[in-house]
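With one protein chain held back, the other chains of the complex are shown just where they sit.
Showing chain A:
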Amino acid sequence: MDKRLEALKKEYKNTPIPDELDFIVKKALKQKKKRKVNMKKFLVGVGAAVLIFITGVNASPSLANALSEVPFVGSLVKVLTVREFKVDEETAKTEIKVPAITNMGNKTLESTLNKKYLEESKKLYNDFMTEMEEVKKNGGGHLGVESGYDIKTDNDQILAVGRYVVSTVNSYSEYTYDTIDKKHELLITLPSIFMDESYINLINENIKEQMKSQMERDPDKFYWLDDALGFKTIAKDQSFYINNEGKLVIVFNKYEVAPGYMGVCEFTIPTDLIADVLASKEYIK
């Protein structure tokens, strides 16, 4: 190559790269999310439709009954909001939605669950009211609690309902799951899926591996793993649900295994890993 050209190239390659480049690139790449505004509008639309549907079903039992006869829609009328507790004041906001399960043959389980949901929600509401009074007495402050549910899985076999409590003030949040076997109409607990307690260790090891590999792949992710307060073991009755593919998903609440920005952490456990200790192959495939 020509000497001058060589010099020019050298000069070109020596262009100083500012430290901000990384930041700018990262920021620009993140704007991807903003582009999906249309998607959000679409979701809002769907949300509105669902809302109307739920209101209709709740307001009119005959509509609910009529709908439950329709084959596909019928399976939707399974978990619905029946009651809402709402407080909306300037400094205190709460919205607690109580899920209720309907259409279940096993009425005892149905009413036990519904009662549990209602009682827990009531307690949450009462706690909130007491706390609100207290805060008011002490000169005021902001309070906010939101509670609701989402349906994680709903197929022929499994219905998994996740209920959450989110405090909008200190960003505390908690998820609890109920996984129901629709066919046998049983409540599934984590120990009940397995033959003995050896599942705890198997799952622990796998979660640790997943944490490590996730952190290696993505520097934005972080789990408490190696320090004294880090993840050691799941509880015997750790939060979990069974997803649509029949995989076991272990759930950790915010702050349980990772800093707050990681939110609620879910780990899908590969089935072949726990296949040997499963009590039955019915739920987990």
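One rule holds in what follows: a contact is a pair of C-beta atoms (placed from the backbone, for glycine too) under 8 Å apart; a residue touches a chain by one contact, two chains touch by 3 or more; residues count from 1.
The rule is short, and it goes like this: contacts and distances are computed from a predicted model.
UniProt lists the omitted chain of the complex under the protein name "RNA polymerase sigma factor" (options: "RNA polymerase sigma factor", "Sensor histidine kinase inhibitor, KipI family", "FAD-binding oxidoreductase" or "ABC transmembrane type-1 domain-containing protein"). Residues of chain A in contact with the chain left out of this view: 1-2, 4-5, 7-9, 11-13, 15-18, 20-22, 24-25, 27-29, 31-32, 35.
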